[in-house]
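All protein chains of the complex are present and in place, except for one that has been dropped.
Then we have subunit A:
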């Protein structure tokens, strides 16, 4: 369920962020409680609470006292825009490094891109 590359609370926070970014969780939708998360993943509730605290700090979630945690209205746009900023460094850069390492001709990459853009016009 969790890998050991980063702390569990960060992995929970990342999953919730991914759900917000891809629209699985809508603005102002309530998320599961700390205890529900703890039961589901069989983890210490303080670890789950730490993930939520981080998401509140980052403005992804907001707290309604006595009710629970909800998705902040602007969170999706902020997360998507953040991903967009990081896309070239985090995703495309390494992919192009890999292409270079295995000797793919840049011309082929341009052709691939052109074919894709034609097939799937935006």
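A few remarks follow.
Throughout what follows, contacts are C-beta pairs under 8 Å (C-beta built on N, C-alpha and C of every residue); 3 or more make two chains touch, one makes a residue touch a chain; residues count from 1.
The rule is simple: contacts and distances are computed from a predicted model.
Hidden from the displayed complex is a chain whose UniProt protein name, among "ABC-2 type transport system ATP-binding protein", "2-oxoglutarate ferredoxin oxidoreductase alpha subunit", "Glycosyltransferase 2-like domain-containing protein" or "Endoglucanase", is "ABC-2 type transport system ATP-binding protein".
Here one chain is not drawn; of A:39, A:81 or A:117, the residue touching it is A:39. Seen from subunit A, the chain kept out of the figure touches residues 3-9, 35, 38-39, 41-47, 50.
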